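Partial view: only certain chains, each at its native spot in the assembly.
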Amino acid sequence: MSSTYGDKIKVSLFGQSHSAAVGVVIDEFPAGVEIDFEKLQSFLNRRAARGAISTSRQEPDVPEFLSGFTGNATCGAPICAVIRNTNVRSGDYKGLSNTPRPSHADYAVGCKFGGFADFSGGGHLSGRLTAALCVAGGICKQYLESLGITVGAHIYAIAGIKDKPFDPVKIDKDTLLQVAAKDFPVLDDSAGQNMRERILQAKQDCDSVGGIIEFAVTGLKPGIGSPHFGGLENRIAAAVFGVPAVKGIEFGNGFACAELTGSQNNDSFYFDETGTVRTRTNNSGGINAGMSNGMPVIGRVAMRPTPSIAKEQDTVDLANKTDAKLVIHGRHDPCIVHRAVPCIESAVAIAVADAILADQ
Amino acid sequence: MSSTYGDKIKVSLFGQSHSAAVGVVIDEFPAGVEIDFEKLQSFLNRRAARGAISTSRQEPDVPEFLSGFTGNATCGAPICAVIRNTNVRSGDYKGLSNTPRPSHADYAVGCKFGGFADFSGGGHLSGRLTAALCVAGGICKQYLESLGITVGAHIYAIAGIKDKPFDPVKIDKDTLLQVAAKDFPVLDDSAGQNMRERILQAKQDCDSVGGIIEFAVTGLKPGIGSPHFGGLENRIAAAVFGVPAVKGIEFGNGFACAELTGSQNNDSFYFDETGTVRTRTNNSGGINAGMSNGMPVIGRVAMRPTPSIAKEQDTVDLANKTDAKLVIHGRHDPCIVHRAVPCIESAVAIAVADAILADQ
């Protein structure tokens, strides 16, 4: 575990916010998968900081591939991609290990690794690592697309302002591609406009806001995933909590199912016009007993507000063993939900690709 | 993965609802842990079906330990425990593979394993397997107690009827032990009475209800858990989704954090009177960046209503490729939330024990 994920493929993240580079190795990825590198770069760009609603640390994430390809196709050897850290200002983070930022990794990582931890810019725990995650995710997405499977996501809510939800029964590849193409990925652009204004307000308040991302996977045949600990829900959750700021995940109607009766919540089977078994509702989110049932896999992820805010906060001075005040300088996002959409897609894509490959 | 969990310890579940036995092997468990077998049996009894609010399949779950002990202490060798299936009525399940039960494993497992799957009583996907999970969980709980760590849980809600929540800052061992000792584990017994009546109503309606379980871990020192994929949230989620019927998990304030600002949601640090670093709130649920921060670990799990209901339901006839009606006979629980409390404690205890052992 730790920074390595996967049962069949092994996705191994490395790098720190202010080390020479961040990157990823993907071992046991199948040979012969053609990668469209322009498309991959477009996907990575969806994660990039943009405009006033993001941090002013805006650097292009262009990976260099050190291994794993013959031409554009994977060759069966481990894939290694490296993204250099070009825009490093480590002075911004001086002294943070001593006065840990509330709700940030500083205190826990200091307890874990002692004085040897790299606190600069969040070190290995920085959101910067999601650039590497998205390289792996983008590759897995293209692999899944070659199997007819699409992974997508949208902003479901920011600070309580809600987008329209995906239709759990009808969600399809086209809808997923359309929302992915948007600069601010929501189904209802007027809700999106309200969200953006709320983010700008938070920025002005020296504060931050959180939100919810909804993801979906279409085209998955039934029977993928394993009983008990190898289920799709276990695997997706184990990957998604690897994205910083995630505090909850639910599948299908999720927490809402707790208020329903079985007769309300059960998804009845029927044969559709093509002779395919489907369910009339999809409260199960496409998963029964850990295994796909042929319906879209669907779920939602809760993301807390960015803990790095410019407002003065209470903390402790670990050297002097006194309470202390903290004002965080540096460049931070007033909201990371919109940038996290491709990160959640990546975590889901990696988990689903691994489940498929582990199952064969 | 699949029916095996763990990074350092390996918990391997086996058995089917109607096979000779269910059981568990725990490999790499530390030597020298004294197990109180009476206490373990009391823990297992908390999972047992009881009275009118449970299934009429009521069999004592008394494990036989085949290996792993010298006297009452673990000896370093793998622990194997077996629980015989004594009360087997496989006739009840005839024909279910052909007319899959809505929202149940039948259809997916048939797609996965074909005609070879054991559909009888849910086979390996049966809730019966949680008896084996609880043996492993009860052992891990006693190991954690020897380290000063307590894992507990209560019914947070059934069908929308809510118990009082745990206080995320003050929750302590005593409260956890008190609620565990109750026949129906809620903090507010009048809420508990309402829940029971709601369950009986569901039974009378040939229906079922779902609910939410809240868990907590006290006594965990800061720095446990690993970055990214080895975080406490990843590990706990990967174990908890192994309990049948779980459809969501959240830590700290979970999905509620999505509506807050950073200044509202951040947990400020301070030194308490003993010189210990603590946080004034615990919206993070005791976990920052995947690592414990010294505060109680706290979270909630959504459990759907039992899919096996006595009401007639729509399904498909896979042999004749037509839509069909299904009436499920057999003995089923109108609600499994109360019985699932020790199962969630078990999954959490296994995950936390594994994280501690993997970290050393």
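For reference, chains read A and B in written order, and residue numbers begin at 1 within each chain.
By our rule, a contact is a pair of C-beta atoms (placed from the backbone, for glycine too) under 8 Å apart; a residue touches a chain by one contact, two chains touch by 3 or more.
Just so we're clear, the structure is a prediction, and the values are computed from it rather than from any experiment.
2 identical chains shown; how many in the complete assembly?
If we count every copy in the full complex rather than just the 2 shown, we get 4.
Rule of thumb we're sticking to: only the chains that are shown with their structure count from here on.
For subunit A versus subunit B, what separation do you get between their C-alpha means, in angstrom?
26
If we count contacts the way the header does, which residues on subunit A are in touch with subunit B in the complex?
Interface residues on subunit A, with respect to subunit B: 1-5, 7, 13, 100, 102-105, 107-113, 124-125, 129, 157-160, 202, 205, 207-212, 221-231, 233-235, 237-239, 241-242, 244, 246-255, 257-271, 275, 277, 279-280, 283-285, 287-294, 300, 302-309, 311, 313-316, 318, 321-323, 358-359.
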